[in-house]
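Of the protein chains in this complex, all but one are displayed in their positions.
Naming follows writing order (A, B and C), and every chain is counted from residue 1.
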């Protein structure tokens, strides 16, 4: 590995990806294991999805989990990947002060940046219902500024997520909000849409004109190609919840077939063997280290010991 | 629902299942979401697997996670299922005192019982390597007795897991250990084997002769049918890690295909739609409750208020 | 101890204290140790103070700690006292849903009840500044109702804290709010004042006329006697922060004197000996239990063992 890369902070790593020639694919994950799998698959960056983390914890994506519970999950991700992790900060969990406390702690657990959205706490997932109230612009800019002022590493990234289109506002308002957030210090803009086609996003992107990196999560308008997103000027594409949805489908299917058949024989060939899971989690490293560390002083212990030395020696 | 069932503790529920006419299928899960899926599929009881919880957290099944971290995960399970949860307690995390502290806290977070194994802390997963040292019988009996003496609900279950066969000892020693654990207070015996066929377990079960309920995890000898396990006198069959393995296979596949194709179009039809996940997590209940609780006092607020009442009213 | 008391839930215990002939003294505590000390001193009930818990954690009483962090502290209290614990729930940490999630989890960790106040999240400590905005009555009633509907034990107590006087509103508004909260389901009213004399509280209490139990925290109007509070119809008196303030004074003094003198000789006679701390924490119990549980199966182990039995036996 290049020495210069070794000292790059996660934030600088993410910045580099968001300013590349092509859109960066950012994989949504929900725990340490999915972070490891996505990294092994080759994704250069990860999205710690609020929806996915909440669902994995068995709660709803309406700020039912506290931010400290979520960061405990995020910490298991950064321990399992060298890739930069962008963490979903929802609305910042209250005011400028809770937002920056989250941000400070997030940076400490090793993420590359946070993404904060301009809705009201407690928020509801953007794909559920139509009651998505937006935060006053000035108040939201305060949260952005507070997080930026509090960062330790100068590469740390604060992404402002614009929910105007989700709330049924115009592209013009979305652009105005995005620009104000940029002025308040946001390093990138996440423009969110839940339309089934790309037009709305395309309209925004063209008018935005590259004032700052643009990130999207094409959960509903997934038919558009990565190349097309690139041509529109999108810098990062977040696959926000597909790992979770693949998990749910697979676990549902496994449970159903096991219960009905009274056994696992029918699915055994389809599921990952334990030995591959042990390889993924590097059990062989632990076994090697046991040999290395189990008795480091053995050769030293061979030296004559004082008469009083007892059983433990 | 039968009124008498409503007041049954999780422990009594598990006892009832382990003394039924047929073997009870117990599904291994690793977080709140998988607990909810397994319950929805119809499993009557769940196994909070140490291997699976550890892997989901991104650590190895060698006591890398602390017991308080594991119980935080278990708490997300009991909040997501009415089914009794049996929690993997590994070796009890130290001595009789840490074992009972774990057990007390486990009961408080709502599990039906714990399962403690007779290896040395920190232990290694039973399917990894050959260095599986067994605890002295007297010391292990002390852990069982301490947990039993500390339980609050009289239905709470302490299962003793015998690792003698994993450690390469004889069936005779396994039987002797099992009986001593039963005498020390264990409510059931988990006899573990990693052979690819059922003979070893069958031999044990026949000689055991129903002295206490028997539980197994046929991860390697899965070809045997549930009916055959029933004929052998097995009371509970734990499918210990198949949900996790189904998850890993699915998430790996999804990651690989998304990254390669630069999009999710190819997998969209195979993964669970978001709306099904929202249904699984009962988002509609939250929306209904918002209407119910958002402004309870509205009719009261219509009463005349004192002159000093300000903006908030 | 009376047998009938032994099966009383914490909530019923607190209800009984709040309906006694004389005002109940409720001691504010901040962690497991202070809960144990206050219990040993004889206090019949404890107040898990948000200010004190926050300060002990090194954060400010402005919702800087998350509710899950606070409940982890509260859990160390209930593990250290048989006395009912009333826990400060601030404003409920968001909306009706976060409030009831807090309440459900609080009940699970063993508290007798919660106390929720009618300010806006994130709130500021009532003794700091003058910017204390009140919640709309209807919204706050919704939080109360949601917590009441979610309780498991029928004795669980929800106290509504009226901050109208803190916010500079009239006694009339405070009375009106209190009554609406009572109608919404509150089991008791905490009427808060930061005046240096009792008049405001006395005015409120007389007009309230015992419609529901009344609780106060006379931090500033401490000169009034307990008897006088009783005559006014007060049912519970919370000494909200004096343990913390005694702690700060003592630790400051100790630190200063140790650093200056370069030693502890000067303070040794004034501080609690270690052996008293070991007695307070019942170390002798642990030592006795070590003898009891360390080798339970020793007598069993004396039985002949199978030929294959190895080192562990």
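Criterion: contacts are C-beta pairs under 8 Å (C-beta built on N, C-alpha and C of every residue); 3 or more make two chains touch, one makes a residue touch a chain.
Everything numeric in this text was worked out from a predicted model, so none of it was measured.
Participant: When the whole complex is taken into account, which chains on show are touched by the absent chain?
Facilitator: Contacts of the unshown chain, counting the full complex: A, B, C.
Participant: Can you work out which residue in A:30, A:96 or A:127 touches the chain that's missing from view?
Facilitator: A:96
Participant: With respect to the chain omitted from the figure, which of A:52, A:74 or A:145 is a touching residue?
Facilitator: With A:52, A:74 or A:145 as choices, the missing chain is touched by A:145.
Participant: In the full complex, which residues of subunit B touch the absent chain?
Facilitator: Residues in contact with the chain left out: 62-64, 66-69, 93-95, 97-98, 101, 121-122.
Participant: For the chain that got dropped from the picture, name the residues of subunit A it touches.
Facilitator: Residues of subunit A in contact with the hidden chain: 95-97, 108-110, 133-146, 169-170, 172-173, 176, 180, 183-184, 286, 289-290, 292-298, 300-301, 303, 305-313.
Participant: Which parts of subunit C are in contact with the chain that was left out?
Facilitator: That gives, for subunit C, the contact residues 25, 27, 31-38, 40-43, 55-60, 62, 72, 76-77, 79-80, 125, 127-129, 131, 218-219, 222-227, 239, 241-256, 258-259, 262-265, 267-268, 270-274, 276-278, 280-283, 286-287, 290.
Methods note: only the chains that are shown with their structure count from here on.
Participant: For the homomeric pair subunit B and subunit C, should the interface be classed as same or different, according to whether the shared residue numbers exceed half of all numbers used?
Facilitator: On the two sides of the subunit C and subunit B interface, the residue numbers are mostly the same, over half being shared.
Participant: If you average the CA atoms of subunit A and of subunit B, how far apart do the two points sit, in angstrom?
Facilitator: Centre-to-centre distance between subunit A and subunit B: 28 Å.
Participant: How big is the gap, in whole Å, between where the Cα atoms of subunit A centre and where those of subunit C centre?
Facilitator: So the centroids are 37 Å from each other.
Participant: Express in whole angstrom the distance between the two chain centres, defined as the mean CA positions of subunit B and subunit C.
Facilitator: About 33 Å separates the centre of subunit B from that of subunit C.
Participant: Going through subunit B residue by residue, note those that touch at least 2 other chains and give them in order.
Facilitator: Expected reply: 286, 290.
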